[in-house]
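What you see is the complex with one protein chain gone and the rest in place.
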Amino acid sequence: MTDIGRNWNEFHKTDIAEKLAFFSREGRLYDCLFSQQFDRGMLDHIFSVADRLRAATKTKAGADKVASLLSEKRAMLYFVQPSTRTFLSFLNACHILGLKTSEIRDTSTSSELKGESPEDTVRTFSSYVDMIIMRHPVPGFVEKTAWVMNRAKRPVPIVNGGSGKDQHPTQALLDVYTIHRSLAGGVDGKTIVMVGDLKRGRTVRSLSYLMKNYSDVRLIFVSPPELRMEADILDSLRRHGIPFEETQDFAAAMPRADAIYMTRIQDEHDVAGESKAVDYGRFCFRAEHLKAIKPTAVIMHPLPRRHEIEVSVDEDDRAVYWRQERNGMWVRAALIACIFGVDAKIPAAKS
Amino acid sequence: MTDIGRNWNEFHKTDIAEKLAFFSREGRLYDCLFSQQFDRGMLDHIFSVADRLRAATKTKAGADKVASLLSEKRAMLYFVQPSTRTFLSFLNACHILGLKTSEIRDTSTSSELKGESPEDTVRTFSSYVDMIIMRHPVPGFVEKTAWVMNRAKRPVPIVNGGSGKDQHPTQALLDVYTIHRSLAGGVDGKTIVMVGDLKRGRTVRSLSYLMKNYSDVRLIFVSPPELRMEADILDSLRRHGIPFEETQDFAAAMPRADAIYMTRIQDEHDVAGESKAVDYGRFCFRAEHLKAIKPTAVIMHPLPRRHEIEVSVDEDDRAVYWRQERNGMWVRAALIACIFGVDAKIPAAKS
Partner (left out) sequence: MTDIGRNWNEFHKTDIAEKLAFFSREGRLYDCLFSQQFDRGMLDHIFSVADRLRAATKTKAGADKVASLLSEKRAMLYFVQPSTRTFLSFLNACHILGLKTSEIRDTSTSSELKGESPEDTVRTFSSYVDMIIMRHPVPGFVEKTAWVMNRAKRPVPIVNGGSGKDQHPTQALLDVYTIHRSLAGGVDGKTIVMVGDLKRGRTVRSLSYLMKNYSDVRLIFVSPPELRMEADILDSLRRHGIPFEETQDFAAAMPRADAIYMTRIQDEHDVAGESKAVDYGRFCFRAEHLKAIKPTAVIMHPLPRRHEIEVSVDEDDRAVYWRQERNGMWVRAALIACIFGVDAKIPAAKS
C-alpha cells in the first residue's frame, strides 16, 4: 500500500495520475474506475482481446473454452442506480467468460434499512465474490469502495459501471472500440463529429478526453449554444494539441465526418425545464442525411435514443449504434479477462 | 424476407396461416408466437423431445450432457407483466439445456423512463443474447418484436411467454402434453371436460383450438351461463368437425371424462365485479367427486387455484396438476431445443 492510501479524504483529493498505481497490481489494471486509466497501449490491448473473444466464440467449442476461463470466479453486480443497458451488458460479459453472477438491483437493501454504512454493505458483498461491478449515484463512491477494498485482508477488484455524473469508463471504452473497429485504419487521422447535448453528456466528454491517445484526430462539436462542450474538456484538448471546432451547423459538418456521434438531450439534469426551450430538431439525424455523409462514415449513439436518429436510418449499413451496444459487451468481457489475467489464454480462432 | 414483411401494420393484419413462414427458418420453428403454429407433426415431435429430455436427465451424466447442449447460448427473460410461474418454468427450462440467463422482471425499465421506444428496448436486449423469452401485456407486442428482430442484422428468436389476453402458446403446449402423457393412447379418442370460466380463460380457449390436431376427440364445456365458451372457438370446432356439448351439469359430465380441466374464475377481468354474482360452487371438484370419475381419468388445472379443487384431492393419483406444471418446464425445454436445432443431440436414455 502506498503512503497516499492511508487516509481517504486525502487520497480522494490527490490527482488521478498519482493514484493510478494504487489501483493496479502486478503491472496490470486491478480496479477499473476512471477513463484516465486507459493509455494507448492498454486500449490497443483490450480491443485486441475483445476481437479475439469474438472470434474464439464463433464456434461452440471455442465459446465453451472461453466460458471455462473464469468458471471458478463469482462476480457481484451491484447497481444501486437503475441501468438496464449497462447492467445486461456486464452480466452477459461475465457469462461469456463463465463467471457466476449475483445481482443487487434495488436502490435500497435491507441492511441499509438496518443502519449499515454503505462501505460495510459493499464489504459484505465482497465476502462472497471475486469481483464487484457497481453503479452508484454518489460521485466518488465507487472509487471509495475500491480504496476500502484495497486495504482489506481479502481485496476484490472493483469495476465502475457508472459513478455519479462523471465517470463511466467502460462506456468510453466501447465508444472508442466502435470507432477503432468500424473505420479502416482505426481512430488515428479521423474526424469525429459529436452532436447534441455536449454539455451534460457523460459519453461525449470521456470520448473527447480519450482522443489524446490517438494521432491526427479532429473533433467537430455541433450543439445548440446552451449545450456546448464544457471548458475543462476544451482546455484538455488544447493542451494535447487536438484540433477542434464548435458549430451549430450540422449540415456543414456531416460530409466531413468519419464518425458522427449523436446524443440525446439529457433533460433529466434540467434544473427548471430549460431543455424545452432548446430547438433540438436541428441536431437530429434523418434518413435524408444519409446521402450527405461519406460512404465509409459511421453513425453512433450511446442509446437510448428518442428522436435524434430517425428509425428508418437503422437499416443503413453505416448505422452502427446497435453494433456499438454489442461491442460494449465484448469490450467489457475483454476488460474483465485482463483484470483476472486470463487474456493470454483466449484460444486463437480457427482460420 | 417475404414481401408481406415490409410493413408492420399490413403484416399484423395478415391471417396467421399466411405469416407462419415468416417465423420459421430452415424448415423449423424460429419464433414461437401463436398456438396456431403447432400442427400434429410438430406437437408429436416436441412431446417426444420432452420425453427424451426427462429420460436423459435421470442420471447425473445425462443431465450434464443435456446441460452442455446450449452452454454457449444466452437467453433473456423479459417479463414486463408479473408471472412467477411461467417465468420460473422457462428459466429452469433454460438451465436444463445449459443456457445462461438474464432477467428483466420490472414493469418499468430505466430506458423507458429516458424516452426509449419499446422496440428499441427489446432490440437492445437482443444485442447481448441469443434468444428472448417475453411476456407483455400489450396485445401483438410480442409478435411485433419478432417482426422487428427478423428484419434486424442480427436476429434472435422470440418466444412468447404470454401476450395480452390472447396468446400463450407454451401453456397450450403443456396442457396438450399433459393429456398426451397421462392417458393411455394419448389424446386421440378422448373426452375432455372443461369446467368453469370458459369465457375468459385463455388456456381453455387454446386447448380447444389445438384439438383439431387429434382424431375423435369430444369436448364437454361445463360453465355457468354467464361464462360460456365464446362463439369463435365453437365456430372453429364446428368447422373442424369436433363434437362438443355445452352444459351446466358437472355431475353428469364427470363419469364421461378422460380428462377434467378445471379453471379459476378470472375475476381480474371483471368490469364491474360481475363474478360475485356467479354461483361458482357448482363448478368445483371436491374429494367426494373422486368416486364419480373413471379410474383412468386425470384432473388438470392450469394453476393457480383458489377453491376449484379441494386440497385433499391432491393426494389422489389422478390429480395431475402438479405434474402438469412440471410438464410445462420439460415441454418448454423441448421447444427451446427444437428452436436451436439441438433436439437430435439429446442423448438416448440408458435402458
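Per-chain numbering from 1; labels A and B assigned in written order.
Just so it is clear, a contact is a pair of C-beta atoms (placed from the backbone, for glycine too) under 8 Å apart; a residue touches a chain by one contact, two chains touch by 3 or more.
The model shown is predicted, which means the values in this text are computed figures rather than measured ones.
**Student:** Pick out which of A:129, A:242 or A:265 touches the chain that's been left out of the picture.
**Tutor:** In the full complex, the listed residue that touches the missing chain is A:129.
**Student:** Out of A:39, A:120, A:166 or A:316, which touches the unshown chain?
**Tutor:** Touching the chain that is not displayed is residue A:120.
**Student:** If I consider the whole complex, including the chain that's not displayed, which of B:89, B:102, B:124 or B:182 touches that chain?
**Tutor:** Checking the options B:89, B:102, B:124 or B:182, the one contacting the hidden chain is B:89.
**Student:** Under the stated touch rule, tell me which residues of subunit B contact the chain that is not displayed.
**Tutor:** 57, 60, 63-64, 67, 82-85, 88-89, 91-92, 95-96, 264, 268, 303-306, 311, 315, 322-323, 325-326, 329
**Student:** Residue by residue, what part of subunit A touches the chain that was omitted?
**Tutor:** For subunit A, the residues touching the absent chain are 68, 71-72, 74, 76, 100, 102, 104, 109-111, 113-117, 119-121, 123-125, 127-129, 151-154.
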